[in-house]
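One chain of protein is taken out of this complex; the other chains stay put.
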Amino acid sequence: MSNLARVLIDCPDQKGLVYKISKIFYESGLNIVSNQEFVEKETQHFFMRSSITGDFDNASLQKSLEDTVPNANIKVLPPVKKNIVILATKESHALGDILIRHIAGELNANIVAVIANRENLRDLVQRFDIPFIYISADNLSRQEHEELVLKELSKYSFDYMVLAKYMRILTPKFVSAYEGRIINIHHSFLPAFIGANPYKQAYERGVKIIGATAHFVTDDLDEGPIIYQDIIRVNHRFTWKQMQKAGRDVEKIVLARALNLVLDDRVFVYNNKTVVFDV
Amino acid sequence: MSNLARVLIDCPDQKGLVYKISKIFYESGLNIVSNQEFVEKETQHFFMRSSITGDFDNASLQKSLEDTVPNANIKVLPPVKKNIVILATKESHALGDILIRHIAGELNANIVAVIANRENLRDLVQRFDIPFIYISADNLSRQEHEELVLKELSKYSFDYMVLAKYMRILTPKFVSAYEGRIINIHHSFLPAFIGANPYKQAYERGVKIIGATAHFVTDDLDEGPIIYQDIIRVNHRFTWKQMQKAGRDVEKIVLARALNLVLDDRVFVYNNKTVVFDV
Amino acid sequence: MSNLARVLIDCPDQKGLVYKISKIFYESGLNIVSNQEFVEKETQHFFMRSSITGDFDNASLQKSLEDTVPNANIKVLPPVKKNIVILATKESHALGDILIRHIAGELNANIVAVIANRENLRDLVQRFDIPFIYISADNLSRQEHEELVLKELSKYSFDYMVLAKYMRILTPKFVSAYEGRIINIHHSFLPAFIGANPYKQAYERGVKIIGATAHFVTDDLDEGPIIYQDIIRVNHRFTWKQMQKAGRDVEKIVLARALNLVLDDRVFVYNNKTVVFDV
Partner (left out) sequence: MSNLARVLIDCPDQKGLVYKISKIFYESGLNIVSNQEFVEKETQHFFMRSSITGDFDNASLQKSLEDTVPNANIKVLPPVKKNIVILATKESHALGDILIRHIAGELNANIVAVIANRENLRDLVQRFDIPFIYISADNLSRQEHEELVLKELSKYSFDYMVLAKYMRILTPKFVSAYEGRIINIHHSFLPAFIGANPYKQAYERGVKIIGATAHFVTDDLDEGPIIYQDIIRVNHRFTWKQMQKAGRDVEKIVLARALNLVLDDRVFVYNNKTVVFDV
């Protein structure tokens, strides 16, 4: 009976890792559909992602790999759709792009809910028959609002939280509750223009290129591991509003690509950076 | 009373055109918000687009300009939303992107209808409360099918027709009925890979970059004036299906940008080419 | 007798500027080869660059323009080769690229001298029969070294100074001596990675894109008006040395393009930003 899985392994580098791991695959009669490895030179850390098919049992394969490389992080993952929750505020472009991909079957995820601190996106989300939860932040402290969001989030089972232009700063408590599982789109080419209104900053600095950055969220604002970035050219004719408008296309594409990479289990996080085994 | 208009002028170049035209603007007490000119060197043809404000009457301004530059094509256009009809087949990415922009108010157009030769997009379109008309081509000749589409189109008043991955070749009769008003997205970096399945052609040729091209439709398949193009890198790992998937993002962004340029009256067509006065 | 000039005008915006200026051109019987204008919206400042031909005298035209627009900065510039001095340290790619363009006649400038604080580039420069002056900084304070460089510079007549990977920080005194005439290539996508070793910073931050920035030098390190920028993609496989190597191609092309824009009188500086009337 044919099975299909993605095997992700990372550990300190040592001689013979590829040999030892591929030996297990070979002796289990598996086919390697694709295989990518990388050794980070500074810290001598090894990364490997294999897409395999064959007649095998995930748990047994995991066990064999753990016995062979005892100090490694090992994941044997079925290539199934993951669950995501989306947080948004009022802009529709990034959210809308995910919704369109979702309904077209081009997103490897089920959207379990959209939570927003403004109400204007309700109409858009409900057109796609996805639960929309409005949690106003009016008259609430950051902590009080987050408590409400956390309570709502606790009702859902999900693999990743996607901040699709969610314009609220998260507290360490919130971040730690979903550590390594929150993906944000920042509307600048990080590390340029950290913080508020990067398009205005870009306009004032007079840059000739603007960009967007998808990254995992950590406690340090805009400092988490970068997954994907892209840019577009601007010139002196652009006001910051026009930069913002032009930037939306970059933001939504960057977020969608990063999301697809994560959903396909192509991204390792290590040392506040990512190793991305792209197509 | 303040008015706002876009003035588009093109004519054979001659000395003093800018002077004569700006004299009219000045003597009418108008403000020039932005002004772009270009002289095509080969044919000595002059193009100018001005965005103006002030207390003026469009018809009178048109008359003054015609008196001053008698042999010119002159348009004084109010900056209003235009009407568009969309033709599609079965892919949702380009259509969906336009629908999302439309509902967010980021498209300078009203979508009066979507016509498709397949039925699967009905659900998506109707979620946005836009009329969807399914005109099957089954068991019909190209001419017979086009007759039905033309008949349906005749019910609507629209400025531009957008082919959002409409996978049917148009006859000269159809094209001439809407000459200069049909915008197509071609899924290759034209003039590379004209014709059917450009991604498969690109894969077989082993290119390292693929692209998409938005152009006005003329009688010659894939030979019309190019409005906008963009590209993405690929590598040997990409199957043609993966090229196709990656290409969708480029297609939809290229079509949307071209459409915005046209809707903002920034595009002149001349000698089967475009002069684009971008932001 | 046919003359050829570039007219650069900037001043506070007011009604009728294009009219008044083009009136002078028209009444002088000039041909406008190309014409570009721009009004900066925030400060309502007007910029115009015209390339003109005809039977005119530069001084008289300048006088007519000054009489018509009294508060403007006006330059009537002959399209002649400018003189440049190049400062370098030890890397050859940016310097070498300029030398090759120079000898091919593709640089609109004469290189009057190359001054370096290391000696290794002497061989390369002398192959092109260009004076090479080595001014060691060994055992000298920044001020002492700069005095020597300033003294050497005073021997030459030049329009622009090009820092082709000159790895010394300039003092305000030095900068003010050549204000608005020093062009630097910074090996990052500014404002990201200001300061020392931007490639190492980029590596440590884990960015997916690196870049280079050509800018005019001001007292604030890496904060001067940006002329041109470009980028390339990197990934987790790149060590910072590999980023540095890949970045060299971007650095040299960005510097050369910026230099060509400046030499062709296409760049205005205003509010610590540039208005670039590109081809």
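Here the chain labels run A, B and C in written order, and each chain numbers its own residues starting at 1.
The criterion applied here is as follows: a residue touches a chain if its C-beta (ideal position, glycine included) is under 8 Å from a C-beta of that chain, and two chains touch if they have at least 3 such contacts.
All values derive from a computational prediction rather than experimental measurement.
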item	value
Candidate in contact with the missing chain, chosen from B:111, B:182, B:226 or B:243	B:226
Residue in contact with the excluded chain [from A:16, A:70 or A:105]	A:16
Contacts of chain C with the absent chain, listed as residue ranges	34, 92-93, 96-97, 99-101, 103-104, 106, 124, 127-128, 237-238, 242, 245-246, 248-249, 253, 256-257, 279
Absent-chain interface as seen on chain B, which is shown	38, 40-42, 189-193, 205-209, 211, 225-231, 235-237, 239, 271-276, 278
Absent chain, residues of chain A that touch it	15-16, 18-20, 22-23, 25-26, 29-39, 233
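Definition applied: only the chains that are shown with their structure count from here on.
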item	value
Distance from the mean Cα position of chain C to that of chain B, given in whole angstrom	37
Whole-Å gap between the CA centroids of chain A and chain C	40
Junction residues of chain A, two or more chains touched	237
